[in-house]
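Could you have a look at this structure, given as structure tokens, before my questions?
In this view, the complex is presented without one of its protein chains, the others remaining in place.
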Amino acid sequence: MLEARELRKEFGELRATDDVSVRFGKTEGERVFIVGPNGAGKTTLVNLLTGLLEPDRGEVVVHREQNGSTVERDITEMAPEKRVKAGLVRSFQIVHVFEEMTVRENVRTAALSRHEKTLSMRSRDDGHGDVERDVDDLLADFRLEGIEGEIAETLPHGDRKLLDVAMSFALDPEYLLLDEPTSGVATQEKEYVIETIVEASEAESVTTVTIEHDMDLVKEYADRLVVLHDGQVFREGDPDLLETDPDLRRVLLGVDE
Amino acid sequence: MSRFPLVEDRDGQTVVRIPLTRGLGLTPLQTVFAFLGLVGLFALPFLAGLVGLSWERLFRGILFGLAAVGLNLLLRHTELVSFGHAAFFGGGAYGVAVLAAHYNVSEGLLLLLGAVIVGTTLAVVIGYFVAGYVDIYFALLTLAFNQVLFATVFRSGFFNYNDGLQVRIGGDRPTLFFLEWTTLGYDLVLYYTTIVLMLVMLLAMWKLINSPFGRALDAIGQDRTRARFIGIPVEKYVWLSFTISGLYGAFAGGVYALLRLHVQPEPTLYVFVSGEILFMAILGGFTTLVGPLIGGIILVYLLEAARFWVEYYHALTGLVLLAIVFFMPKGIVGSLPDFNAWVAGRVREPGRLQEDVRSATAAVREGVDRATTTVRIIVFGVK
Partner (left out) sequence: MIESFVTHTLNGLYYGFILFMIASGLTIIFGVLGVLNLAHGELYALGAFVTFTIVGYLTGLVASPTGPVSALVFAVVVLLGSLAAAAVLLPVGAIVESVFVRPIYERAEVYQLLLTYALLLIFIDVMKFGWGATPVDPGVYSTLNQVPTTELVGFGYPSYNVIVMVVGLAVFLWLVWFFDRSKTGRIVRATAINRDMATAIGVSTDRTFTLVFAMGAFFAGFGGAMVSIGPGTAFLEMGLDPLVLSFVVIVIGGLGSLKGAFVGALLVGVISRWAIWQYPPVELAAPFAVMLAILLVKPEGLFGTWGEIE
């Protein structure tokens, strides 16, 4: 389980997250969606959890089952690349892939990192069989096999989004934080992108934390909902809240009376 | 399997394997070039004189070029522009000079080892500070470290100020392999030792840039944030590649000192030497492994020897570099494939040569037009 404990981050006057405490992965492979209006602190929360930002106060804690008991590990000070190794992986709202590499090389680079082989001096074609197998599987899971030889920057946007997520999966995550995986994707393709991600995360029972604006997708796929508003947790619970809670509608539509 | 040893078929392409580098290979054309290059290198001391070139100067060009090969690891892969690589070249050269002049070390190979240790240590220290920076800040930081070093040597009695240090022990040149040599013998033994070591270094670099580590450096260069978030320890890897990069410069600088037997700050440590090492890489082709080496030979020749051919040799070098910027951005070696394709295309359809001439003329005319318009606006104002 991944826990944010009273995380606070201020940018000048603005308190982007105001002592946010929330837990992800209460059950194995839980799908949590973070929703909220613009400026609610969603991306800041993800940035704090993954180490892109340092909190002004509060802690990031990972709970792990060990010999039948739960062990807490404070990772607030841990460097982002170490968090990745600890199973905490993310994608970005703006696609971050290695633009000049092919699709395959992108996924392979991530897989090499997961297999602790980035310091290896053995050449490309020279026996990294386990890595290549991982790459083949991932390319198939994300339906990228047909375009594995294409250079990343030439791909259509939807494929770039999928490539970005495929690279995250190549890192064998325990927790995957996705910052708007469908942003910029055409409406009719959003379902496809989310569906692909859900299938992959169910197969590996990865806990996913997804920032998403499309409430139809949230209703369809969320196990649990975390609503942020003005840097605070406004509501937390079942996705049915979207239908039943009138205050929630008001916040999400941004109508303040 | 093919009829020839070392030749195999990989994914439908003929590839020539190179001993000691499993998983790597050259295309047949590259093999021919590599072979010619090797023959050229080994025959250089005898060939150079025949065509009226100075072998010693070519040797120095190779040395600066080797430093540029090192720099290119940063430029091509981590996409960092170092403007301070003279620190390692000069550091290596002064490593030799100080050991010889102050500590009476007389064996050339020991001196060279000292050079590598001194220059690489400098790279470790400087790399520690600069690894977290990118873009112009990286360039300016490396420049600043370089200049601090230069200014210190330039103003210090220990390094004998601007006059520099002699690499002579009691008036004699160092021994090589613990033997004393005649002038010519010394130069030849030094040259061939260097060439052999250099080939090993080139193979090592080739292996490195095609390894997962090289791939990680590419990743850092293309998207630092993403590299960090796939678990690559970015600063550590940049630091490591910076150190390796400095090692190449340090070795080259050490040999330079053994060759010249006299080390001064301006030709080895000055910030413009750093610039030259950088420009060698681009001139030769920074998208290739050996391009910087070729660039080194050509730029050293242009900067030093052109003065004997034309009075305005700076301008000549400047024009060559301008041509690289505008017409051959991939550099000399990097443009070879394009050039080949162009020649092949024109051999097939000679008629298109006319088109080329026409489009080139049009481009020149457009440039001149733009320039005259601008001048007219400046002199007479708008309208």
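Lettered A and B in written order, each chain numbered from 1.
The definition used in the following text is that a residue touches a chain if its C-beta (ideal position, glycine included) is under 8 Å from a C-beta of that chain, and two chains touch if they have at least 3 such contacts.
Worth saying up front: this structure is predicted, and the values here are computed from it rather than measured.
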In the full complex, displayed partners of the excluded chain:
B
Out of B:F145, B:W206, B:Y237 or B:Y256, which residue would touch the omitted chain in the full complex?
B:F145
Based on the whole complex, identify which of B:Y133, B:W181 or B:Y301 touches the chain you can't see.
B:Y133
Which one, B:L176, B:L278, B:I294 or B:V333, makes contact with the chain that was left out?
B:L278
Which residue numbers on chain B touch the omitted chain?
75, 81, 83, 129, 133, 135-137, 139-141, 143-145, 147-148, 150-152, 154-156, 271-272, 275, 278-279, 282, 286, 311-315, 317-322, 324-326, 329, 367, 370-371, 374-375, 377-379
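The rule is short, and it goes like this: only the chains that are shown with their structure count from here on.
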Can you tell me which positions in chain B touch chain A when the two form their complex?
10, 21-24, 207-208, 210-213, 215-216, 218-219, 222-223, 225-234, 237
Using the touch definition from the top, list the residues of chain A that touch chain B in their complex.
50, 52, 79-82, 84-85, 89-90, 92, 96-101, 105, 108-110, 112-114, 117-126, 128, 167, 170-171
